[in-house]
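The structure appears right after this line, and notes come after that.
The chains shown are only part of the set, and none of them has been moved.
When the chains are written out, they are named A and B in that same order, and each has its own residue count from 1.
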Amino acid sequence: MTVMRRLRELQLPLPEPPKPLGTYVPAVAAGGMLFLSGMLPVKDGRPAWTGRVGMELSLDEGRQAARLAALNGLAVAQAELGSLDQIKRVVRLTVHIAAALDFSDHAVIADGASTLLASVFNETDGHARLAIGACSLPAKMPVELEIIFELC
Amino acid sequence: MTVMRRLRELQLPLPEPPKPLGTYVPAVAAGGMLFLSGMLPVKDGRPAWTGRVGMELSLDEGRQAARLAALNGLAVAQAELGSLDQIKRVVRLTVHIAAALDFSDHAVIADGASTLLASVFNETDGHARLAIGACSLPAKMPVELEIIFELC
């Protein structure tokens, strides 16, 4: 099944791709891969969540923020490529999480993005992943994703 | 216009490429791309700024530090490739910023590096970018850049 069909079956409408916050572009293709800019939990041009996981935000809110950022990543890739069927797989996902200093559940938050991507792309492939606690993120959002796709 | 000519027109002399701080090399080419080591705001072998943005350092100082680190990245690429005209474009820039815990203006600091790169390379292309708040950076410098170039 194609990625575009799976999105429809999952009833996952893609949001508007978020606009860059400075002098850069949403994505660049090079070496057979598509490198996305930092994907944030933005909705309709505004942060959907602000604050730190384990302080102002719960684990579940952090997880939802990671999922929304991944959806924004799909929207950016779709706008860039014309179709998500140009993507062969997710190569690597890095999840930066603004969290409390004693935070340890990075994997729970990161799975919010990983399970969304696994449900849309071929689950047998999987992606490499890092999860890291950041001190702060743009506009005080709780999650920022680095995504690299492999192109067909 | 070539990159080397544009550098001359902008009257941007490249600094000495900074030396690695440990057991690594300044840059590695692979898969048609050049991956730089972390670029810091070093000048003449010393940190040009130390401290955190939003605490010891102002927004403008952070922005200048990011610009200097980007200039160092150009110097490293030039030393590695012999000429910046071997570079097709900037693929992705990640700006790590040592900042106050409540910092939110990552895009302002990161633009210090992005606008320098955009003025030197073809402005119509642009690059992908992430900006992330770090807890600490080597030798207490305020900014560290990850840069990936695509080669011609």
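What we mean here is this: a contact is a pair of C-beta atoms (placed from the backbone, for glycine too) under 8 Å apart; a residue touches a chain by one contact, two chains touch by 3 or more.
Here the structure is a predicted model, which is why all the values come from computation and not from measurement.
> If you could, jot down how many copies the complete complex is built from here, 2 of which are displayed.
3
Rule of thumb we're sticking to: only the chains that are shown with their structure count from here on.
> Measure off the straight-line distance from the CA centroid of chain A to the CA centroid of chain B, and report it in whole Å.
24
> Note which residues of chain B are touching chain A in the complex, please.
So the residues of chain B touching chain A come out as 31-33, 89-94, 97-104, 106-108, 110-111, 114-115, 118, 125-135, 148, 150.
> Using the touch definition from the top, list the residues of chain A that touch chain B in their complex.
Touch residues, chain A against chain B: 20-28, 30-31, 35-38, 96, 98, 134-140, 144, 146.
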